[in-house]
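Only a single protein chain was left out; the remaining protein chains are all shown in position.
For reference, chains read A, B and C in written order, and residue numbers begin at 1 within each chain.
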Amino acid sequence: MLTIKRLDISDAERLIAGARAKAQEIGVPMCIAVTDESGNLIAFERMDGGKITSIQLAIDKSFTASGIQKGTDALAEVNQPGMPAHGISSALGGKMVAVAGGLPVTSDGAVVGGIGVSSGSPAQDLEVAKAGAAAFENMSK
Amino acid sequence: MLTIKRLDISDAERLIAGARAKAQEIGVPMCIAVTDESGNLIAFERMDGGKITSIQLAIDKSFTASGIQKGTDALAEVNQPGMPAHGISSALGGKMVAVAGGLPVTSDGAVVGGIGVSSGSPAQDLEVAKAGAAAFENMSK
Amino acid sequence: MLTIKRLDISDAERLIAGARAKAQEIGVPMCIAVTDESGNLIAFERMDGGKITSIQLAIDKSFTASGIQKGTDALAEVNQPGMPAHGISSALGGKMVAVAGGLPVTSDGAVVGGIGVSSGSPAQDLEVAKAGAAAFENMSK
Partner (left out) sequence: MLTIKRLDISDAERLIAGARAKAQEIGVPMCIAVTDESGNLIAFERMDGGKITSIQLAIDKSFTASGIQKGTDALAEVNQPGMPAHGISSALGGKMVAVAGGLPVTSDGAVVGGIGVSSGSPAQDLEVAKAGAAAFENMSK
């Protein structure tokens, strides 16, 4: 039998609050998703002005990060031509997102969920996702 | 040009809070989704214990209610055998949900969004969706 | 080699205009789609107030009618429990629509396209589709 550690809804709210604060600071309204360690959505928020094409993208970035247990920026690198995972971005019907902005969320070294952010540039999305993850991980130390 | 009224993120949070309070009262952890008047997701929450099969169902119930501008319980009736829309539940790749628990949200008589709830019985899902809609509509009067 | 008769874009506009006029007469803003005899979309119009869940439904009704060369109301009958095509409504990923409102369009006895209407009741959708088909077929006599 396995015992699994997993984000609960209050953890998810903390992650979203951390991401939202950073999004407001940089002035880019974002779609923000939090998934559990199994890739299933816990919570989602589209800030006023977040892009409608980013709703599913944020969810899928979070799903991807929960699953691969790495940031989607790492997948972006190996998805490039010449790299061994080139084309992985079309796997799973396109739910495997190889663009920065998805991060795994860890506790005591274990992946307990993920966060995905979309609406800005990949760099902005990643910055906001990091702020969300930090809001949780700093608190749980 | 058309001028449209739409729920904002704070409205969506109010809807979810109203639904969550009712879900806690009846002791059934729920998946709760809020969409805008165009069917696009604004906010989502899976309460601890909410069912993973209910994540997309709650989102799709809310989408359906935003679109048909009626409760999904009304669609459940006309989807029954012998009724003229029997089988409508498989339309739109199955995103058209003909089970109670999705409701349109109105303001001044116009549909401004929807709420979708899933994890309990259809009757429980509907009760919780009504509580969410009421939390918004009573406040905005 | 086959020689195929097919609606052109001006025929499609005539069909839509006929349907729109009836929709305005009965006071129900509709989504109206016209497909060719191969099921491919030629033209589409969402009247102001047409339902967003009816966009794909109207297109799929027209596709279905072009394909089965009968009205989708005929499919609604055989989709009922106890009938030989019960469950056909979930075929083709749900694109096979077994609700009234889709009609084949004929010329000299041959199916040259289809029209699909959605946003009202099935009876209203069918009435509007008939008006569209009549606008074309009466003119081409």
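The definition used in the following text is that contacts are C-beta pairs under 8 Å (C-beta built on N, C-alpha and C of every residue); 3 or more make two chains touch, one makes a residue touch a chain.
Since the model is a prediction, treat every value here as computed from it, not as a measurement.
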### Of A:Ser10, A:Gln24, A:Ser38 or A:Thr53, the residue in touch with the unshown chain
A:Thr53
### Task
Touching the absent chain in the whole complex: find that residue among C:Ala19, C:Ile42, C:Ala65 or C:Ala129.
C:Ile42
### Query
In terms of residues, what is the contact footprint of the unshown chain on subunit B?
1-8, 11, 36, 38-40, 107, 112, 140
### Touching residues on subunit C - with respect to the absent chain
8-9, 38, 40-48, 52, 55
### Task
Identify the residues of subunit A touching the omitted chain, counting contacts across the whole complex.
48, 51-54, 56-57, 60, 76, 79-81, 87-90, 93-94, 97-100, 121-123
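The criterion applied here is as follows: only the chains that are shown with their structure count from here on.
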### Query
Among all the other chains, which ones are in touch with both subunit A and subunit B?
none
### Query
Quick one: how far do you have to rotate subunit A to sit on subunit C, C-alpha fit, nearest 5 degrees?
180
#### Entry: Interchain centroid distance [CA atoms averaged], subunit A/subunit B, Å
25
#### Entry: Length of the line joining the C-alpha centres of subunit A and subunit C, rounded to whole Å
42
## Note on the structure
Taking each chain's mean CA coordinate, subunit B and subunit C are separated, in whole Å, by 29
### Query
Which subunit C residues sit where two or more other chains touch them?
none
